[in-house]
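Every protein chain except one is present and positioned as in the full complex.
The first chain written gets the first letter, and so on, giving A, B and C; residue counts start at 1 in each chain.
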């Protein structure tokens, strides 16, 4: 059924295939009068686009976004904001050799099995290209959050077994500046250097490697998130798990919390004027599914990209053994480009709950 | 806003507070003509109810479920199935000393901050008691899945740092029998013994400890899950993260997948009649968000229960320093009772996608 | 699929069959801190209950409502408010002769055809008894609207060909007092007298007759309703058409507007301080789907009740000719009891849009 919509009140619907005419998004529910900064939206897309550096795919797309509706004289009008990103580099022939063959750990087989028909060019709808539409909408969500003082920052916290240390700065602008100085988008320069070397080696092997993206949210007001099913971290988790290649999500103490005792895990409240703080933050800024005003933090695990430059055994649509050749262009590690996708999805969840929270009281 | 509903086509809405009249659930969208086995529903609730053993809370509730509507002569009629579980053991006075004090790492403060009013008795709506309603509805989801040959099995795979080995059996009935032979609900008897000893020690310390529940789905048909936002694992992730105390979710290779290379992670397809298999299953039975017919597997991390029998520093609603006494009854480790909740939520997601998939083709 | 839920932010889910254990409703999304007046809810139900007068069915039900959750010390807490109305007068044997026979212009045949199973007792889920649950939830919607100064008033404006004149008063309390003085619930005493005589005659014939209910909304703030699909009048229309036996809906100029010219139909704006008025109100208080601050008005057409005391030719489930006897108790005219249902559904729509409108601007 219809599954291309995300969000309740700040709601996006994306469309488009990798090698079709265009991809795009309709954002419905953006409050009126928000200044819409097209340059900012484009700059976000530029962080996701292919061909940025030697450690991302060499596929070239300018990913130029156009706003079709919903703004007037630079502001949102409360009507749906449609954005279009034309597809440029439609080298379908790169993919023609895969028409009939199921690439391992791709969605080729499952799409065919589900729908009985599939746009096989470049993964069609299952391509990570779809996330460009999310980034465009997420950029507007960020503008709304910024208007309310809320900041989001993500970076690459691990590549393979190389793990970054905890963030050394508290200021998002500083963190952003450090992160954007290196092509792997890690906020620790020394670790970034290691990661880049490592990815470059993996690339030369024609192989790929997984990694992690960690994200924080600063100045989140108390009260976002709805109890029971739509807990803030549950919606964040779904958002992250809906990103291509994500295999895990944890927030606050996460998986390591499962090894702790209550007496060490409990975050003790400290009196602090109108808004209490907690001594520790194993809760990750969320208690009972509702933001408590502390920094929200979570980590997302990405598996290695399935497209590798090796020949692989597989089967074709007829169920016969086949071989797939390692051709085309590929991303040796997806996380540098995924950082802005993680931020975009987090922004969409927070914008939605920001609006939802307006109806919690009389 | 309204956040107490889960699912699209097989949809539940839960209601009720820990110490109110009753908790309950309305299940809308259950297909007509499904035999509704009340004894089975009750037996599922019995696995979640408090007071089962020395390692769970001593709070006593029979958790007797009553069906109010939606069935006729033992079968579903296609109309909403409402189920009620009266609250019995409403020792509100146990909680009267906490009226005004915010328990650390509970939802007391965030509920108050969000709503400005809160039923403080036993956690009110934020109590894990709400999950009984999910288990009742999840039992019906299991009946629907069983009708289609789909089986779900979860067990306690870790308590603190005690980790169970991989499942030694492939048959769900066997696994269930082994699991139910021990009070911690681990499918490995030797590990179970260790876990029970450990939890009992934690209990005697007046402390609590976290753990993990792992779950598999067998015989899931190919094609469940919708691409993009409503990927099968994204909906499973949200379902799990909506359970009280859950801090992490991973499926297939999970977090360890982030350390792997594509050449080792890719699941090679093997010709296998009508429905291919894969040599490995790092994809966890889901590719591109859609089930591929292999076993689905995922793991859920639970933080330690926040209610401990120690005195703790905190603040009250006026923002002043206060102390909270360790009184009442508590669960030293929540995972033995959470196993059936994990299964219930998984069943609800799968039942929903089973119905959703009926509209994917002409 | 799941179709027993109404509303987006102020959302109800109803359940229960006519002759089952109980009917009920879960209201999710009611803002916290609203005083919940149980006596008022009961008084609304009393206006819908059967057995009120000689011109309604003699079936006896006290329709006593119980709140199960969502309130604390007399106020809403922001959590789901579940309400239960036990079924008392379950004379199933009255209906046993109809087990297998399709009553003309009832839902017997269509339910059987759709679901292949049906609780035939008293219409089961298709019984108008379900509307009691709506009235209970609608009463809470009215309390929310009243808090914001919004008033709703409906009355019987036609029975058969007897049509009431325009409302002679502007004050809702006065109108209510007049309406409740007669058993047909028409705000014009002289017309009410005629209607009662007429219905009584129809009743003695063992027959039934249709009628109309007209409704006004006073002090509706400007800005409720969402453009395009969720226009305020579109949601009101759906709400009304979802009430049993409704065959038509019109607002403002309604059907007669289709015969008018633009030059007479246009409502000319008059300067009026902060909030303009219009000289006429053919728009019925709604322009472009959004309330304009003028009185909202609409009319709902009810067909005659299908249960009559005559013998009728029909068929049975096997498709064979059969006769249905005119037994049991029946409502000669449904509109006197429908007045409060119309108000309830209008209140639910307005409460929903009141909350929705909180997110239209920054």
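Methods note: contacts are C-beta pairs under 8 Å (C-beta built on N, C-alpha and C of every residue); 3 or more make two chains touch, one makes a residue touch a chain.
Being a predicted model, the structure only gives us computed values, none of them experimental.
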item: Selected from C:52, C:105, C:174 or C:194 as touching the chain missing from the view; value: C:105
item: Residues of chain C in contact with the chain not shown; value: 1, 3-6, 8-9, 14, 102, 104-107, 109-111, 113-116, 125-126, 130, 158, 160-161, 202, 207-212, 222-223, 225-231, 233-235, 237-238, 241-242, 247-255, 257-263, 265-274, 276, 278, 282-284, 287-293, 301-308, 310, 312-315, 319-321, 356-357, 359-361
item: Missing-chain contacts mapped onto chain B; value: 9, 29, 31-34, 78-79, 144, 147, 227, 355, 358-362
item: Missing-chain contacts mapped onto chain A; value: 1-5, 7-11, 13-17, 20-24, 26, 28-29, 32-33, 66-70, 72, 75-82, 84, 114-119, 124-125, 355
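Convention: only the chains that are shown with their structure count from here on.
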item: Rounded Å distance, chain B centre to chain C centre (Cα mean); value: 39
item: Centre-of-Cα separation between chain C and chain A, whole angstrom; value: 46
item: Chain A residues counted as touching two or more neighbouring chains; value: 9, 227, 359-361
